[in-house]
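Can you keep this structure in mind? I'll have questions shortly.
Here the complex is missing one protein chain, while the rest keep their positions.
Moving on to chain A:
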């Protein structure tokens, strides 16, 4: 393996000269993990995620990680990842769709236990009927688990967001898990040009003693309280303790904002934010939105684009300000429930401005024309 040099995150993210390579989203996951100084990765197959963890296995064989194995199910993997994180190492895993739901009990547990796990969710539809098609519905379920959520538009984002996720997750004032989401197949199985830092550079190692909770290594005094605050029955103090702990997880999400702004360059990106009509999207819907916005502007329509990068923390103030001056917010989504439109409606002052369409699901593609139709309707 290449001997890797530890560099500051800022250098790796912003200064190191990047090489442009043609790769899939799954390969972008591999490239991120190669540079993330990950101690342990645990895998379990599910389409369309499997290839990414195959590739992480390959770089383990090359010596980039110290430990890698296949667990017995998604729930078991997320549990083993928790044990590893409690033992004080940097861990990574990935899943998708039905795997996410099978593992679900672990996600609020990760957040509640303040574990800085980074997990890639390479999204897929949920049964039944059986589907392996792209769909972002699993994100709707995860919004309130306490984990941070970044949504990649493309392989470049996936590479950058995974690397940066470790640094955000491990800040002492944050120290909660980060899910990095990318739309299955659309991102994982297509190839594009991705700019990556040299493979002989890596992030500084995780320092388990930077955690705001004790690492379970018997190298510090075991207070007579387990790692997770436990709720004894019929005990007023424990109700209060649990409630305040939940608030603390939310507060950690809030404190993550400054780090997300610093490393991701903001919770959202905008193009023509002053426009009267804004297309607001996350994930690959941003790409479709960009196409539609370009076509609409060629027709002389005053349209802008808002790309949401962070969903937790949610760019509440930023969206509210944008919505104030816009006439309409068009929210195209790759899922049936329209969770993003719901989220946006929950923060803007005038919810009638939010157009929760177009929406495709079950693996359908979204022709930019559908978005363009919505834009034209605003001007009809």
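Observations on the model:
Here, contacts are C-beta pairs under 8 Å (C-beta built on N, C-alpha and C of every residue); 3 or more make two chains touch, one makes a residue touch a chain; residues count from 1.
The rule is simple: contacts and distances are computed from a predicted model.
When the listed names "Type I-C CRISPR-associated protein Cas8c/Csd1", "ABC transporter permease subunit", "Multisubunit sodium/proton antiporter MrpB subunit" or "Thiamine pyrophosphate enzyme domain protein TPP-binding" are checked against UniProt, the chain not shown comes out as "Thiamine pyrophosphate enzyme domain protein TPP-binding". Among A:101, A:216, A:250 or A:357, only A:216 touches the chain left out of the display. Annotation: of A:85, A:267 or A:311, A:85 touches the absent chain (contact as defined above). If you put the missing chain back, the residues of chain A touching it would be 39-40, 42, 66-67, 69, 71-73, 75-77, 79-89, 91, 105-106, 109, 113, 208, 214, 216-222, 224-228, 230, 232-233.
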